[in-house]
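Of the protein chains in this complex, one is absent; all others appear in place.
What follows is chain A.
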Amino acid sequence: MDETVAEFIKRTILKIPMTKMMTVLKAWDFLSENQLQTVNFRKRKESLAQDLVLLCEENGVSLNDAALLDIICEDIDLSDMEQFKSSFKKILQRALKNVTVTFRDTEENAVWIRIAWGTQYRKPNQYKPAYVMYYSQTPYAFISFSQLRSNTPLLCQALTIASKHHQIVKMDLRSRYLDSLKAIVFKQYNQNFETHNSATHLQERRLGLDINMDSRIIHENRIEKDRVHRVTQEIFGDYSQPRLEFAQYKLETKFKSDLNGGILAEREEPLRCLVKFSSPHLLEALKSLASAGIADAPLSPLLTCIPSKGMNYFKIKDK
């Protein structure tokens, strides 16, 4: 066997942390169960590596096999995830004696967590769980808080510690659609989501335009229409928008009025006012406002910044 291959395998094995060793070797599936049993995993890593290399030589390891081992080392993140899960569960169980924590792995290094809350003296209430979707390779978690709100700080704390971060920040972004939240947070919204649909949609749109080109219908404000369309495209793009149901603006600003006087004008304290927009698909609705003649184009940046800022709950104060 090539000296370089042996050296490569030895160095790769030395890079693997001991906690991952068995997992990696099993996943590699190059050494048989019997062979692995003959190895003493309690030895120092240096001599363990040498033993493993000898076994590999017996099996006639090739460069390809070595490369595969390397890939597996990169790929297997299992123990990081396992560590997170056990740490998370321990933290919650230490704080509350009665809590049910369930995990479900999904693709893309993500895990679904379900937590049913109890108290020191009461069994967990299985009907009001909280759900968390955690992406281990990113600093983001998506949480659906349970109705038992008092446990929220504990949940946040457990997530922070288990994922080895310093603090957790609650984003002002809420929606019922996890995919849309993911799209906004991971900045994936400015591509055509479902490419199949977008192809047919484009076709339909072109067809629609042709039908409207009935020469007996004349649009007097063609120029303005085109401008509105162009501005809307520039701001919202050609892709389908992520799905949000609300945008909320909490205003704490001084009342400004064109009319002189009036009860609300000239007050020192800011006016407190809440404006809430709701829609089955808010961003698509905002996109169609200008062309429907309901609003001027371009729309206020307070509305159009929602996906780029990743917020749909705003607090507005005077500068």
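Simple rule for what comes next: a residue touches a chain if its C-beta (ideal position, glycine included) is under 8 Å from a C-beta of that chain, and two chains touch if they have at least 3 such contacts; residues count from 1.
Everything below uses one rule, namely that contacts and distances are computed from a predicted model.
Enquirer: The complex lacks one chain in this depiction; which UniProt name from "Very long-chain specific acyl-CoA dehydrogenase, mitochondrial", "Ribonuclease kappa-B-like", "Centromere protein M" or "Alkyl transferase" does that chain carry?
Expert: "Centromere protein M"
Enquirer: Quick one: which of A:V169, A:L274 or A:I294 touches the chain that's been left out?
Expert: The one listed residue touching the chain not shown is A:I294.
Enquirer: Per the definition of touch given earlier, which of A:Q188, A:N221 or A:S308 contacts the omitted chain?
Expert: Of these options, the touching residue for the absent chain is A:N221.
Enquirer: Using the touch rule from the top, list residues of chain A that touch the missing partner.
Expert: 211-212, 214, 216-221, 223-225, 291-294
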